[in-house]
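All protein chains of the complex are present and in place, except for one that has been dropped.
Chain nomenclature is as follows: A and B, assigned in order of appearance, with residue numbering initiated at 1 for each chain independently.
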Amino acid sequence: MSETTTFSGNRGLQIEEKLIFEMGNEGCSGVDLPEPGPVDLDRMGGLAKRGSSGLPDLSEPQVVRHYTRLSQKNYGIDTGFYPLGSCTMKHNPRLSEKVARLPGLADLHPLQPQKTVQGALEVMDSLAHWLKELTGMPAVAMSPAAGAHGEWCGLMAIRTAHEEKGEGHRRRVLVPESAHGTNPASAAMCGFTVDPIPAKENGRVDLDALKAKLGPDVAGLMLTNPNTCGLFESEIIEIAAAIHGAGGYFYCDGANFNAIVGRVKIADLGIDCMHINLHKTFATPHGGGGPGAGPTVLSAALAPFAPVPYVVHGKGGFELVEDAREGAKPFGRVKGFHGQFGVFVRALAYIASMGADGLRQASSDAVLNANYLQARLGDMLTPSFDGPCMHEALFDDRFLKDTGVTTLDFAKALIDEGYHPMTMYFPLVVHGALLMEPTETESKEAIDQFIDVVRSLALRAKAGAADEFKASPRFTPRRRLDETLAARTPVLRWKA
Amino acid sequence: MGDKRFTKDHEWISVEGDMGTVGISDYAQHALGDVVFVEVPDAGRAIAKGAEAAVVESVKAASEVYSPVSGTVVKGNQAIVDQPGLVNEAAEAGAWFFTVKLSDPSELTDLMDRAAYDAYLKTLE
Partner (left out) sequence: MRYLPLTDSDRRAMLAAIGATDVDELFRDVPAAARLAEALPLPRHQGEMEVERAFTRMAGKNLSAGCAPFFIGAGIYRHHVPAAVDQLLLRGEFLTAYTPYQPEVSQGTLQALFEFQTQVAMITGMDVANASMYDGATAAAEAAVMACRVTKRARVILSGSLHPHYAETTETSLRYTEMTAERLPPDPLGFEDLLGRVDSRTACVVVQNPGFFGGVRDLRLLAATCHEAGALLVVMVAEPTSLGLFESPGAMGADIVVCEGQSLGVGMNFGGPGLGLFATRDKYVRQMPGRLVGQTVDVDGKRGWVLTLSTREQHIRREKATSNICTNSGLCALAFSMHLTMLGGSGLARLAELNHAMAVKLEQKLAAVKGLKVLAQSYYNEFAVHLGDGADAALLVDKLADQGILAGVPASRFYPTWPELAPVLILAATETNTEDDMDRLVAGLKEALS
């Protein structure tokens, strides 16, 4: 319990906020609209709405205050250090927000005649060009809306390529045990079955085990690189050769491309397709869970099957191809219209700001920061693997053995110290995982302070302060929430 | 009810005559944590040994319950559907999942008795 209570329930800047449905006055509105003129024709078809929707009526000041208060109950990158492994919470440049709001880019309809949107098509084409150059791949499908959507897009291209070759019987996809859950879920949506492959002691794919699983029914391999343990798959070229030798394609989950951009070309690794999370590698905002974008680069073998639409250079300028053309056999369409254009603008602004030199410096600094974190915490926590990591450092919970403190408790205690927790219990291949990704946009000072905090917490845990950890967080707007209650008796909406 | 026999997937069955009662083991409920949702099969459904027969979910995990034997479902346990927490309280007693009329009682010989299951659990540690 908090030691102090107030009459209002507020505590200084921590202000309790009702639901919008519990406030407002009927007849108020935050928007002034003109009076609709007389309607002389009956075009309602007898389907006029009966009864009210139940939405509350609020004025603008009430609305602005409501959302401002809600925002103050959130932690963002703008608030502080956000070492959430595999999520790449790097600074989101505000220039990207500014240019994305230019009316000439924001106030455009996707179905305007193409000659009136040449600048928008240029944005798409320029971003596609950068993505192809940075990966060395000949083609890119721009429309997937997020990473998992890009995964599915890549696998659909693989499935279609096999079908076109008369090898539709290839239905087995190899996926490492450490893979993100979207990998098997995406494979299942393409009619593939998933065959797990084990990792070696050093956290990399077991090449011999992989080879033993190859066969004429194998469609491909899904491999995250750098992998979910934050390690580069050092035998990746041999892995690619093995899967190609068996007639399969190599899908790379590019969630961690941010670690190697400008330092490695994906094409040189033998990869056939890879999605790129623009919100991770190219700093577009996560927005509390989207929107993302997952453009998927494709090798020459898969390029003909890219989904519509895509931009080509035509006689009179850029052309948006929305239907199958000669020579192309698109596997279909993955979403409405032309992709996450608003996200493209932001990513391209970031890329233009960073340039080839800046992008390479960013991946170098991201890896340097993670290795520094690993080196400075290695004696106090328990790193899961030896040797350098890439953009994130993985620890397991051996350092908490017999303290009574769990990984979850440790993470919640970090919240009281003013930090967002690291990723917990992922990847599943190590016990009680703590995955920390500092990103390149943190200063040495910020990382040093975080290291000091983590070390002090580890010492407190080892000194027997388990009760303190169990009670954390104590200073947040809400303390630990009852997830069992939420799931047993779901309350998913407000009701009068 | 007769003595329980166990599967490697942590289901148990106790049989009287040709009627079996199926549930999940105490080890399984403990591994899942707080159970928040249960789905049991409808009466009359034919199930094969090893086939998915029921579902049990906690906040962070979901698991299928496989039938230890072949047969026809007689009844699902509505009590655990209404109160999933019972599975945590009495996994090997009142919180059974369904009853089944066995079509091939000889399948029981493939299952472990209590001692064998306990020994099997030791190997999982």
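The definition used in the following text is that a contact is a pair of C-beta atoms (placed from the backbone, for glycine too) under 8 Å apart; a residue touches a chain by one contact, two chains touch by 3 or more.
On a predicted model such as this, the values are computed, not experimentally measured, just so you know.
Judged over the whole assembly, touch between the missing chain and the shown ones holds for A, B. When you scan A:Pro198, A:Gly245, A:Gly314 or A:Gly332 for touch with the missing chain, the hit is A:Gly332.
Note on the undisplayed chain: of the listed residues A:Lys211, A:Lys462 or A:Arg480, the one touching it is A:Arg480. Of the residues in chain B, those that touch the hidden partner chain are 37, 57-62.
Criterion: only the chains that are shown with their structure count from here on.
With each centre defined as the average position of its C-alpha atoms, the distance from chain A to chain B rounds to 38 Å.
Interface residues of chain A, counted against chain B in their complex, comprise 483-484, 487-488.
Residues 34, 36-37, 57, 59, 84-85 of chain B touch chain A in their complex.
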